[in-house]
Structure formats: structure tokens, C-alpha cells
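These notes concern the structure reproduced below.
As you look at this complex, bear in mind that one protein chain is not there, while each of the others sits in place.
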Amino acid sequence: MSGEAIAFYVLAAVTLGSGLVVVTSKNMVHSAAALVPAFLGATGLYILLNAEFVAGIQVLIYAGAITVLILFAIMLTEGGTGLGSRQRNEQAVVGTAVAAAMAALLIVVATRTGWTAGSGTLPPYTPGAIGQSFLRQNILVFEGTSVVLLISLMGAILIARRED
Amino acid sequence: MPGLTHYLVVSALLFALGIFAVVTRRNAVAILMGVELMLNAANINLVAFNKYVAPGAMQGQIFALIVITLAACEAAVGLALVLAAYRTLETVYLDEINVMKW
Amino acid sequence: MTQIAWIIPLLPLAAFALITAAGPRLPGRGAYVSIAGIVLAGLGGLVVLGEVIGGARADVTYTWAVLGTKPITVGFVVDPLSAIMLAMVGVVASLITIYSVGYMAGDPRYPRFFAYLSLFQFSMLFLVLADNFLFIYAGWELVGLCSYLLIGFWFERPAAARAALKAFITTRVGDFSMMIGILIIFLYTGSLRFDEAFRSIQGGALAGPLLTAAAVLVFGGAVGKSAQVPLHVWLPDAMEGPTPVSALIHAATMVAAGVYLVARTYPLFLLSPNHAALTVVAYIGGITALIAATMGVVEDDIKRVLAYSTISQLGYMMLGLGVLGYTAGMFHLITHAFFKALLFLGAGSVIHGVATNNIKQMGGLAQAMPWTAWTFIAATLALTGIPPFAGFFSKDQVLAAAFAHDRALWALGAAGAFLTSLYMGRLIWYTFAGTYRGGDPQAPAHGSAGHGGPHESPAVMVVPLVILAIFTVFLGWVGAESLGNPFERFIHFPGVEPVPPSFGLLLLSIAIAVAGWAAAAVIYVWRIVPSESLRQAMPWAYTLLVRRYFVDDIYAWVFLGLGGFVMRLAGLFDRYVIDGLVNLTGWLARHVGLGLRYIQTGREETYLLLVFLGVVVIVVVRLVW
Partner (left out) sequence: MGWIWDVLRAIVGTIIIFSAVAFIAVMFGVLLERKISAWMQSRLGPKHVGPQGLLQTVADTIKLLQKENIVPSRADRLIFASAVIVVPLAALLDYVVIPFGTTRSGPLIFRDLNIGVLYFAATSSLVVVGILMAGWGSNNKYALLGGMRSAAQMVTYEIPIGLALVTVALMAGSLSTVTIVNGQARLWYIVTQPVAFLIFLVAATAEVNRVPFDLVEAESELVAGYFSEYSGMRFALFQLGEYGEMFAMAAMAVTLFLGGWRGPVLPPVLWFVIKLYALIFVFMWVRWTYPRFRIDQMLNFSWKILIPVSVLNLVVTAFFAVVVHR
């Protein structure tokens, strides 16, 4: 097995294992803490896929910011862990079945489809290429996202502000 | 050598984990975590397709970045809503938030 | 300097930012910063002008954004046209800003005034330097905004607030037409840059009636900004703003932007088939020149008289451009900027001295305020086209071009010139000659105006007057035919040849101007035919003029009356048809909902579960089949 394969299986195992902890743990704080290795595993996958810039942003935003936000929200509500309450709702059984079915379906679809290998090569300096793309072909998307970001920022502040 | 399919399978499993969390958990924050997992699964797909199907264009990575940005927005607004709901209704369990129903 | 000309507009912008941020704490409460900004910009403009005369040119462009594969480039152009506008705006605005220190002294919103002035100067310089429709439109809207802010500067007075709104909305009509014109051009040529757009129009990308339409639509913007008929109604009302503003915006620079726009996009007009667009420009200009002059004859407010003369002179500029007198129109713009600024500043000085706007309450001010009087008279002589003052040269060139092109247009211009002399003579005699008729001054429009009889203004106001007067007296010679017309050699449009001077025509214009003065003297000085008897002889004409040809009333009737009728119809339609549909929808939703609410849990988990279940079912069914 090549080095890349080992890296892939290790990272996939980390991602999925932590993901499993996230969704099954009864302790909310454990769930949130398990998000970090899940995100970092995904980051590793991005690096394997030659997307260093996305990997960097993933760590910065997901592992660094969103996890902290979620931890904050957990600590500010329900006195934290949520160990005292039921965490599963009444559709747990059906839900599990549907999720498993979805996983099976997606895997079947992904393996059965004959993906055509594309031509061309990734540019050597991806951050530069991404920047160029954002300011040329994708400028509309870029500006649109900026507006959404600004508005959601203001919205979040407005919603979370204590009314007095 | 892992190929495109390997990544798609990992992504599918991660996505299913996300669905599982969203569909079965009661806690709003836990559901948000499930959503984040699903978004991550989507990103893995985008980046993998970028490398294996269309390496010349950067569209996959571009959209992965946009998804990350929008995920940040979603987390901020979502958690703000959770906090607001907790302040007024004193619960974060979705089946207990039903003031609009009655 | 030419290569970095883009820095010139940034100086007033920096001044604006600084005053906005730190207003009252700055030295001179912001005034010095504003003056520094515009004086430096003015000096920069003069340097650029010098370099451009020496042959320097610049066109800085850079790609701002790429829409699909279409690059939108923006940038600045420095050529003779923009260089001379840059210098003119810089110099006139500098003098007016200095003058404002005296005029605005004691106003509670003193720093804000200078902040607005700086913002306006930035917008104007930016507009002048633009090399594409996008920038010129942006600058255009910015000057519109500043004009709104400055007309309504004393917004406590309802008249000022209303005038600001009127100016904003009236010019917006023109701006909208301009925007459509620009969009047509962009659609067909794929470029917003002037040179590229014009090149592809020359190559046939846009031709025929549509080109004429685009040109006329762009001209619509100029009609709004330059207060040409039929959008002239806002400019007299705009006199509610502080006088320096009237001088800067509503005489020297912003209203001239309309003329500048036409000059800048001249190829557009020139290429339109049979010069149709140019004919429109010329006739609008000629009619405006005459009509505004007639309204000036019966006006009593000193600033409004000047406002009508501005409209009328802008008409001459348009006329000049429209009859292929490119150089003449631009020359008139430059000279007019100086003497009209001088007239307004002089009027401001008079108002400052006597605290009223009504010329019937003035009189004999030549003794009380000699500096103001003599500079004002010099400017009046320039305006009426008496040699050797600046206005003579430029106006004469416009009229000569009109004569060579179309006699009817010349007749309009000549009649306007006669009336110009008439009403300016009236103004001079009412204001400066005779004895003082003012009683008790009304509450002054500005803070520190002295009471107790007319008096000369402080030095900070008089010095700009004198400087402007020097320009007024001598600037005309740069366009003198006897000196070989250096202005024409500097600013000309390739392919548009100037009309050879005609001595007879020259004498005729002088005669017309002098005749106007003589008529004024007959009516208002010697009172051989006193104005009252004229009024009684022709009451209908007087009413027509005083009510400004009922244009305002027509607008009121059309837009309020007719619009109201349309709205009532729409209201009925809304009440019975739209509301009916809406109610029907509501009724349907309500009853369907009553049935469906039993399967609605209101919980996101359930819905998502159903969604995913649906996906599973669909895919399984599809795979199994």
C-alpha cells in the first residue's frame, strides 16, 4: 500500500470515527469537541486532493471558528452537556434506517457511475489561481457571497442581541 | 491508490451521518452540527471532482470555498436563533419549541 | 503630473473625509482644509493644463471587473478638453471656496458646508477626468447629490427643502434618459470606454435612428443637468441655496457639466445620420437661450435674474455645439464660468450688504460698495457681449457659427442677446444706480450680515471678486481671431472646422448688444417708456412671463392631475380585481390548509425525514425498474 493510500485510510477513519462520535454522543460537549478531529480529517483529505488553500480555510473557519461558536452556544444553553435530557426523538429508528439507506444509495450511485476522467492539470500555485478566478469568471458569485455574509452578520447580531 | 470513488464513498458516509444527526437529534445545536457534517461531505465531493474530473478549472475548489463561507453564515445565524429561542422559550429541544403551532 | 492626474480629485475627497471626521476641531472649522484641498487641486489642474498645452496626453485605464468575458475597464483621460475643464473648475472653485469663508461666517453648520463643497469639487473633477460612461455617470450622480445637499443646505426653510427636492427629481428625469442612452451604447458596442465605443460606432456597430435615439437620450441627461427647456424649472428655485453654491454649482461648474457631456460624447452626435441629434441639441439650446432671457426681464430677485441668464447662456453653449461650433461652445463655457461666477459672487456680496434679494429694494449701491459694483459691471458687460470683455469673443463665435449653419437659430440667439442686454441693464440700474430704496432689512439669510445700511464686504470676499474680474476682462483674448485664436488651436474637434470670422456679423452682434442696453436705458433710466406702461399695454405677456410660461403649472397639472386620474383608475383596478384575486388566494389557502393541517407536525425533523425517504423511494424505484 502506498503512502497516499495509508494516509487516505487513516484520514477517512479519523473523519468518520469522529463524525460518529459527533452524532451519537449523549454529551453535547463531547460531540462538539469531536467536531475538531472530524474537520481536521476532512482537511487532510483536501490536502491529499491538492487543495491546500481550501484546507487552510477549512481549518481557519471550521476548526477555528465554527467549533468555537458551537461550543459557546452549548455552554450558554441548557447548562451545557445535556446529559440530563433525552437526546433522541421518537423517530430515531426510522431515521437511522433512512440514513443508512441514503448511505447505501449514495455509495451504489457513486461506485456504479462511470466517471469520466477530465483533462488538464491543476495549476501549480492554487491560491493565486483561486484569487484570479474569483476576481474574473466568478466575480458575481464572489460579490453575492460577500453580500450574504454581510447581511447574515448583521442579522446574527440583531437576532442574538438582548432586547432592552 | 485511492481514486475518485474512494472519496465519494467517504463523503457519502459522512453525509449519512449528518442526515442521521439532523433527523434523530432533539437538540438544535446537535442538528446544526449534523448540518456542518453534511456540508463537509459536500465539500469533499466538490474538491474531489475538481481534482479528478475537471482539474483545469478551479470551479470545485471555488465552490468549496463559497460553501465554507456560507456555512460560517449559517452557523452564525443558526446559533443566534438558538440563543434567541433559548432566551424566550428556555429550551433548545426542537420538539418543545411549538408556540407557533397552537 | 499628467500621468498622475487622477490624484487631483482625491485632494478634495481627502478634505471631505477629514472635515466629516473632525469638522469643528480643525483649524478654521474645516474651511482651511477645504481651501487647501481645492487650491492644491486647482494648482494641479493648471500644471496639467500647462503640460497638455506642451503636448502631454494621458489615458490611464485598468480593468475593474470581468463580467463573463467582457472586461469593464475604467480609467482617466487627460486631453485638452479635460485639462481645460480641470483648470477651470479648480480655479473657479478655489476662489469661490475662499469667498465662502466670508459669506458663510457665523453659520451654525459651517464645517458641514465646506465638507459638502469639497465633496462636490471631488465629484466634478472626477467627472471631468472620466474616460468612460460608468465614471461619468457616477460623477454625474454625485454632483447631483451634492447639488441636492447644498440647495437644501438651509433645510429649515421649507422653500429650500422643496427647491432641493425639485432640483433632484427634475434632473433625475434627465439622468434616467441618460442611463438608457448609455445602456443602449453598451449593449451595441460592448464597451463603456469613450474611445472604444466611438470606434465601434464608427465601424457601424450602432447606426441609423437608434444611434440618434441614443445620442438624444444621452443629451437628455445634459438637458436635466444644464437646465435646458423643458427641464429648466429647477434652476431658478435652486437659488434658495447659499450664494457661493449658486455661483459654483448652478453657474460655473455643474450645470456646465451638461455641455461638457455633449462635448465629450461629440462623436456620438456627429455620427448620427443627417446630424439629426445635433439639430435637436441646437434647437433646444436656441429655444432655451431665448425663453430664459424673456423670463429674466420680469424677475425681481437678483439671484433669479442671474439664474435665468445662466439657463440662457447654457442654451448658447448647446447652440454652439449643435451648429458644429465645437470650439465656440466650449470657449463660451470657459469664459462664462468666470464671469458668471463673478456675477453670482457679486450678487452674494450685494445680498450680504443689504440683506435682501429684491432688486427693487436696492439702488445706489455703487457708492456704498464700489469694489462689488465695478467688478459686477465688468461681468455684466462680458455677459452682454460688449467688447473687449470675455463674453464678447465667445458669444460672437457661437452666433457666427449659428449664422453659417441655420439662420433661424441665429435669429433665436440674436433675440436672446438683445434681451440679455435688456434685463442685465435693468438689473444694473435697479441695483447700483439711483438712490437706496431699502427700508428695514429682513432677517438676514445668513448669520453675521451687518445691519444698518449697505456696506462693502470683507476682503476675503472682495479679493476673489477682483481676481475673477481680471479673468473676465482679459480671458476673451485667448479666443480672439485677431490673435489667431489660440483657444481654437488648443481645443478643436477633428473634422469640425470653425467658421471664418465675418466683420459685418461682428458689428451686427455689437449693435444688438448695445441696442439691448439702450432699450434698458429707455425703459428704466430715462423712463421714456416706463416699465409700468409697458406692463399695462401688454398684461397677457407680463402674466405669461411672470408665471414662467406656465411650465410649472403644466407640470403640476399633468403629473398631479393626469397622474391622479391614472392612479384612481389603478386604484379601482386594485380594489376590485387584484384584491379579489388576493382574497381568492387567501380563501383557497385557508380551506386547503384546514384540510391539510392534520398531517402537519410543524417539525423540521419530520419534514426532512420525509424528504430523504422520498429520495430513497424515488432512487430505488428508478434503479429497480
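Order of writing sets the labels: A, B and C. Residues in every chain begin at 1.
One rule holds in what follows: a contact is a pair of C-beta atoms (placed from the backbone, for glycine too) under 8 Å apart; a residue touches a chain by one contact, two chains touch by 3 or more.
Being a predicted model, the structure only gives us computed values, none of them experimental.
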### Query
With respect to the chain omitted from the figure, which of A:A63, A:I107, A:L122 or A:I159 is a touching residue?
A:A63
### Touching residue (missing chain; options A:L71, A:A99, A:L122 or A:A156)
A:L71
### Query
Which listed residue, A:A7, A:L20 or A:V108, touches the chain dropped from view?
A:A7
## Note on the structure
The missing chain sits against chain A at residues 2-4, 7, 27, 29-30, 33, 36, 47-48, 52-53, 55-57, 59-60, 63-65, 67-68, 71-72, 75, 80-81, 125-127
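By definition in this document, only the chains that are shown with their structure count from here on.
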### Query
Line, ring, star, complete or other: which describes how these chains touch one another?
complete
### Query
Between A-B and B-C, which chain pair is linked by more C-beta pairs in contact?
A-B
### Query
When the centre of a chain is set as the mean of its C-alpha atoms, what distance in Å lies between chain B and chain C?
55
### Message
Need the CA-centroid distance for the pair chain A / chain B, whole Å please.
### Response
6
### Message
Quick check: what residues of chain C touch more than one other chain, meaning two or more?
### Response
605, 609, 612
### Query
Which residues belonging to chain B are in contact with no fewer than two other chains?
19, 23-24, 94-95
### Query
Which positions of chain C touch chain B when the two form their complex?
602-605, 608-609, 612
### Query
Within the complex, which stretch of chain A touches chain B?
2, 4-5, 8-9, 12, 15-16, 19-20, 22-23, 28, 31-32, 35, 38-39, 42, 45-46, 48-51, 53-54, 57-58, 61-62, 65-66, 69-70, 72-74, 76-78, 82, 85-89, 91-92, 95-96, 98-100, 102-103, 106-107, 110-111, 115-123, 126, 129-130, 133-134, 138, 141, 145, 148-149, 152-153, 155-157, 159-160, 162
## Note on the structure
Interface with chain C, chain A side, in the complex: residues 89, 91, 94-95, 98-99, 101-102, 105, 108-109, 135-137, 139-140
